[in-house]
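Here you go, one structure.
For this view, one protein chain was removed and the others were kept in their places.
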Amino acid sequence: MSRDAMLLVDALREPASTCGLDAQGWAALLSMARAERLVGTLAARLASEAVPGRVAQTLADARTDAGYQRRAALWEADCARRALADYDGKVVLLKGTAYVAAGLTAGEGRHIGDLDILVAREDLPQVEAALLAAGWEWVKPDPYDDAYYRDHMHELPPLIHRTRDRMIDVHHTILPLTARRTPDAVGMMVDAVYLPSRLREGLGVGPRSSIAVSGPPPTPPASGRGELCALSQPDMVCHSVAHLLADGELDGGLRNLWDIHCLLSEFAGADFWTQLRERASHHQLAEPVGRAVRLAHQLYGTEIPQDWMGQHWQDRYYAARMTARDGWGRQTRKLLRLAFYIRSHWLRMPPLMLARHLWVKWRKGQASA
Amino acid sequence: MAVADPQTLYLAEPADARIVEPLDMMTLIYQRRSGITHMVGEPVPQMLEAMGGDAVDAATLAARLAASFDLGGQEDAAALIAERLAELAELGLVERVAGA
Partner (left out) sequence: MHEFRVQVGPAAFRIGSAWRAPIAQMAELYRDYPHPDFTDFTVRLEPAGWLRRWLRPSVAIGGDYMLPDAAPLPLAQGLLAAEMAMNLQMALGWRRHLLLHASAVERDGRVLVMTGQSGSGKSTLSALLGARGWRFMGDEFVLLDPESGDAVPFPRLISLKNSAIAAMQASAPDARFGPLLDGTPKGDIRHMVPPSDAIARMGQGGAPALLLFPRYGYPGAVREVAPGETFMRLTQASTNYVALGEAGFTALTRFVTSVPSRAIDYQSGEEAVALVEKLWERLA
């Protein structure tokens, strides 16, 4: 049995590498892929491979599930669009929903959970009010958590829709306000691009054609009112990297890195790499972006320019942390994981605030025990 | 936020965007785009059918329905239809036409 998730990495990078797997190798691969929430992506990658019949059925199940997640994600985005139809500012889709809405390969088979949107910080009260009016509700009524979110985090406390039971995270910055690095969220908003009206494929009409009722349609939309946006290509990579390397304890690292691999491969071009370099340093993310590009190249074989190549001594720890998963789907390398866990909290908060955070959490735990 | 303004124009999704399955007292509507199954009563299925592909307001729709449907008095009917349209817009089965 394989000792780490390189089995999964290989299958994603080179689908034909699965042709030598026996029944138990397949079981191990599927368990790893499910644990990393990459089974839908794996199924999409293997769609045209000849695999054993039983495996094909399991992969078909994963494709059904990915189709459901895609449908639900796009629908949630459209619900948010309708709820915010009277809001003038940009509503920027982030992460998985943005990838499927923009038709990017990173979205193929991808697991998508909550809806993440980015709006201008000063407009939060208006956006919040519109969402509450359209049926979203606060998940936790706890005032400490609430104040904590508003004061220190990069998003509103999560909202859940009362009939559809789906969560929305409304972000106004890229990383928590307490984090060391401060990517330029305002700059990302300015550069964000309007998505084609593919969201409304089923409806067959968008504001553009319906505006015809009162006059000729402006193209592109003059105000963008009622349209959804996605980040520009280099910012999309920066945002994905921020969540992989500047923010997290690398849980779900293989999936995030797969997103980055797909984005880099799809956007590649001389201009893109130059812009990425510029935007990464503008967002104080030069080092993490460089590392993510190298890791994508090392693990998934992403084609990258010569001047992005190289090897930093820490890269192999990141790679080892990301592939710490055995053939039963269990996490391995506990000490390395602990090191990354501590690091992630360190990155998110200055030490004094971390102490206060843990103290309040602990006190609350005592009180309810 | 079901604001029932009788002047508001609405558009229905095209007919092939949903599967309609009548069951005894109610009708099931499976909406392809959302994957959501709606259980609705009269006059909702009739409204969606009568809207076709046009942007209509409540009064226009009430007039169309009056031909085949008893909705009570003309004004009551428009008010009732306006309410239903606002609910359907919340569900995403019809969409309010922007800028109209």
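In order of appearance the chains are A and B, and numbering begins at 1 in each one.
Note that in this section a contact is a pair of C-beta atoms (placed from the backbone, for glycine too) under 8 Å apart; a residue touches a chain by one contact, two chains touch by 3 or more.
For clarity, every value in this text was computed on a predicted model and none was experimentally measured.
Touching the chain that is not shown, out of A:162, A:180 or A:330: A:330 (per the contact rule at the top). In the complete complex, the residue from A:52, A:103 or A:305 that touches the missing chain is A:52.
By the touch definition given at the top, chain B reaches the unshown chain through residues 19, 21, 23-26, 28, 30, 32, 35, 37, 39.
Chain A residues in contact with the hidden partner, per the touch definition given at the top, are 22-24, 26-27, 30-31, 34-35, 52, 54-55, 57-58, 60-62, 64-65, 67-68, 71, 328-330.
Please note the rule applied: only the chains that are shown with their structure count from here on.
The mean-CA centres of chain A and chain B are about 36 angstrom from one another, to the nearest whole unit. Within the complex formed with chain A, the chain B residues making contact are 1, 9, 11, 13-14, 17, 32-36, 53, 55, 89-90, 92, 95-100. Residues 68, 71-72, 74-75, 78-79, 82, 85, 133-135, 164, 201-205, 207, 210-211, 213-214, 225-226 of chain A are the ones touching chain B in the complex.
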